[in-house]
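With one protein chain removed, the remaining protein chains of the complex are shown where they sit.
So, chain A:
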Amino acid sequence: MATLARLQARSTFLAHQYYFRNSAVDVFRKKEYDAAVKIQSWFRGCRIRAYLRYLHRVATVIQKCWRGYLGRQHYQLIVKLEFCTMKMNLYNAMAVRIQKRWRGYRIRKYCFNYFYLKEYLKAVSETNDAIREALEEFAEMKEREEKKADLEREEKKRDYQARKMHYLLSTKQIPGIYNSPFRKDPDPWELRLQKAKPLISQRPKVKQKRGVNISNRLACTSARSLPQSEILPPIDRKQCQGPFRDITEVLEQRYKPLEPTLWMAEPINELKMAREELRKQEWMRNINDNMFLPFSSYHKNKKYIPLMHSSSKYGPNSYGSQHFRDENPKKWICDKKFKFHEDRNVCLTYSLLYPHCLEQHLAKERKKERKKERKRKEKRKKERRKRFPNCITII
């Protein structure tokens, strides 16, 4: 039992010793364990890292090759694109050049042609100048005409005045107002007065008939009808030589009025004139000036123009029956054709209604007559031949 007690007393110590020895080992165990783990993990790590390095290297190689490939493809694409772009740029540039030229040309030629505008404006200003000149000329001409008209009017006025004042003209004895002896030259009015005709107060103009009618001659039967001469004979002329008759006697003789015979007193065409007179009076009284015509259509002398359709080269066509009547031979009473009445008057009226029928009818008649004539001649010839077989007949 002592041992037991001793053991039991020692048990806790044992326990503690057990525990401490276990735990001391544990301490180291842990340390050693941790060391071992570290070493192992380090080694493993190295191994794996080496492996990973290897893998990386390999992957890099692959990726390198692949990226090179992709890059080269990309590069080719870029080169292509660049090339295309360059070409397009070139084309664009050239197109721009063309369009530039064309647009400039178009605008300058068709839309706004500067030179044409300049020309136009020049032409306008030239026309303006021409018009201005022309208008100036016109205005000047008008002015000149006006001035001329004014001058003429003035001249006429002065002339008229000079004619009215004609009595102020200077004579040989007495110098006139405008011709003062103290002047060197006579006043222009003097010259004007000299040139002017004296103004005569106007007598009412009597219309004188040209060609003295015999009837007028008869009117001036009075002894006082002497001719009126405008110019008086000059006062101091030389005496004519020789014994002369008394001037009144001479004038009486010279201007004796006509005493015609009865034959001359009446005009030779008196009858004609009387008829004319009568006709004039009748004409005055007539209501209607047209002559009385026998028939209402007498004045209608227009030639009948037949239709072209119904006329041919040789005259109007027959319609089948000339007189628009049906010919029905069965109904005829006798075989002969209907004859016109021999009566002349009826023939005439009929001919007036159908003028072309008249011509035909007359032609027919003439034919018949000629035939008859010929027959008669033949007959006579035959008779003569019978009677005088050997003679030559002279007709």
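Throughout what follows, a contact is a pair of C-beta atoms (placed from the backbone, for glycine too) under 8 Å apart; a residue touches a chain by one contact, two chains touch by 3 or more; residues count from 1.
One rule holds in what follows: contacts and distances are computed from a predicted model.
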Considering only the chain that is not displayed, what protein name does its UniProt record carry among "AP-4 complex subunit epsilon", "Protein SIEL-like", "Dynein regulatory complex subunit 5" or "Sperm associated antigen 6"?
"Sperm associated antigen 6"
Just name the one of A:Arg6, A:Arg72, A:Arg132 or A:Lys364 that touches the chain not displayed here.
A:Arg132
Which chain A residues touch the hidden chain?
117, 120-121, 124-125, 127-132, 135-136, 138-139, 142
